[in-house]
Every structure is written in C-alpha cells, then in structure tokens.
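Note that one protein chain is taken out, while the other chains of the complex remain in position.
Take a look at chain A:
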Amino acid sequence: MTTESFKQLPEELKLATSAHVKYIQSLDTRKDEYDYWLTEHLRLNGLYWGLTALHLLGHPDALPRSETIDFVLSCQHENGGFGAAPGHDAHMLSTVSAVQILATVDAFDELESRGKGNGKVQVGNYIASLQNRQTGTFAGDEWGEEDTRFLYGAFNALSLLGLLHLVDVDKAVEHIAACANFDGGYGVSPGAESHSGQIFTCVAALTIAGRQDLIDKERLGRWLSERQVDAGGLNGRPEKKEDVCYSWWVLSSLEMIGKTHWIDREKLIAFILSSQDTEKGGISDRPGDMVDVWHTVFGVAGLSLLDYPGLEPVDEVYCMPKSTTARILGR
C-alpha cells in the first residue's frame, strides 16, 4: 500500500493520531476513576507503553520529560530495582520499563547522578541477582516466579545499560533452547506450549545474545504466519481469537527472522485501524472493544513495523523507537 492509497481510505481506516495522543496524555489525569487506582501495579509499565506510543506517533514531547524522569526515579528501591509506583515492591517487569523509559528520554545520566547506589550498575546488579545460575533463566523478583518474559526483560535492560556481562548469557541461551518446541515456537518454560508472546521474548533474547542460529526460522516463520486469521488480525496460538497485541508479538518475531512478508500487511493494517476509537483515542484488542494503553502501543508499534506512513520506525527487538536504540546501541 502506498502513501497515496492511504489517503483515500475512509476516516475509520486512518490512524487517529491526535486522538491517540490526547488519550495517552489523559491517562494520568483519571484519578477519579476506580480503574486508575486498581492498575497502579502497572504504572511504570503503563508509562513505558504510553511514552513509546507517543514517540512512534511523532509526539515525543507530549509527556513532560522532567516529571517523567522524577516519577521513574521515585519508584526505585535501595537494591537498584524499581517498583511499579512508589510503595510497590521492586520487580523485573517494572525495572525493565524504568530502564526503557530512561533510555527513550535519554536520561541515563540522571540515573547515574540521582539513582540509588552506583546508578546504572546498581540496576544491573539487581537484575543480575534474579538469574537462576543453575538453569540460566530469570525470576521476576525475590519470590522466585520464573518465566522467559523475565529473561528477555533482563537482556533488554542490561544490554541498554551496557551491562550484559553481569549475567551468564550462555546459560540463559541454553535455557531458551530448552524452551523450543517441535513447531519451531517457544513457551514460558521447558515443556510449555508455544505462545506468540513467549516466542517474541525468546527470539528477541536470542537476537540480543547474537544467537539467532539456534532458531528454526523456516518452521517458526510458518507457525507465526499461520497466526493470521481471515479477519486480518493475528492470534497468539492455534485456534484462538485474533487480538491487536499480537500485531506486535507475532509481527516483531516475523521481522526478526526476516519473514514479515509471509503475512498480509494490508489486512493486518486494516484490522489494527478498525480497532481504534477514532473519536476518543486508543486502540482495543478487537474492533468495538474497550481501549487501553497496552493495546494502543502494540497496535501503533505494529503499524510502524508495517511501514504505515507518518510513524517513527520501531525497533523490533526492543519495542522502542529505532532512534533510541540507534543512539544507545548503534543498531
């Protein structure tokens, strides 16, 4: 689809950029809504999702930078880890979001000067402490839940911080290899069913480790391409419903193994766009459902990978603006 043909699309099939920007800006003002408080355990993640969407939408300054940095740093614990919000325990998921946010707003220097302990190294040590040195995988926090999501998060954040050497990368890679299934996909842990979200985490972690050679790209590419259903959207597993968030998990994985052209880009674009709330902003899992910032960022990131015009390019491994990973990692 060319830029020209997008202009001829009906309104509901154009990206409602300004509505989405307003929607994301409004998220932190909804303090009179019960849900705002019920989702505080996702606050740092939510900030990362919103900020990333804004950058991809070409509005990087739509959230105030210094308040963003202050908030992130206010979530840090003495051990270097970050909680979801002040008063919440440190966890891998919020720590990774903190690092991604600080990377995106180019504020690692603030982490060095104002963060706990040794700045970046303090964060790196916290993440490294969560590696299971026997199996190579990572826990989410001190209570020990293990999942390939946490392994990817560790690789993502540590590589951004330039501290990947703090962990046993080879052991972690072995663990990912043990999560592979006959269908080419990967699960939460060895023995678990292939799942698009976990495939993203495993393929991206292997890419960061420089070990794509372990991926059965042909078989995985086929499985991933078979996630596209007639409605144009992608599902997460066989015989499941399509969902906008898989526009990211499946598509980015296809992109990493060079097989994005194995699905129908235009149909997927149309599916994502038809899941927008064009009036009030935001994107939902499927057309007509409630929007949220999670589906908004993954919908927008998916559109960016699909070269939808007017969007900033997204890094398929980090789910961050390419300009950020280029600046930090030279990718």
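As a working rule, a contact is a pair of C-beta atoms (placed from the backbone, for glycine too) under 8 Å apart; a residue touches a chain by one contact, two chains touch by 3 or more; residues count from 1.
The working rule: contacts and distances are computed from a predicted model.
K.L.:
Name the absent chain as its UniProt record does, using one of the following: "Chromosome transmission fidelity protein 8", "Geranylgeranyl transferase type-2 subunit alpha", "LAME_0D09406g1_1" or "N-terminal E2 ubiquitin-conjugating enzyme".
P.N.:
"Geranylgeranyl transferase type-2 subunit alpha"
K.L.:
Tell me which of A:A98, A:I127, A:L160 or A:I263 is the one touching the absent chain.
P.N.:
A:I263
K.L.:
Among A:H88, A:K116 or A:K322, which residue is in contact with the omitted chain in the full complex?
P.N.:
Result: among the candidates, A:H88 touches the missing chain.
K.L.:
One chain isn't shown here. Among A:L27, A:L42 or A:V314, which residue touches it?
P.N.:
The missing chain is touched by A:L42.
K.L.:
Going by the contact rule already stated, which one of A:T104, A:S284, A:S304 or A:T325 would touch the omitted chain in the full complex?
P.N.:
The missing chain is touched by A:S284.
K.L.:
Name, in rising order, the residues on chain A that touch the hidden chain in the full complex.
P.N.:
The missing chain touches chain A at positions 32-34, 37-39, 41-42, 45-46, 83-84, 87-89, 91, 93, 96, 140-141, 143-145, 149, 152-153, 181-183, 187-189, 191-195, 197, 201, 221-222, 225-226, 228, 230, 232, 237-240, 243, 245, 259, 261-264, 267, 277, 280, 284-286, 288-292, 294-295.
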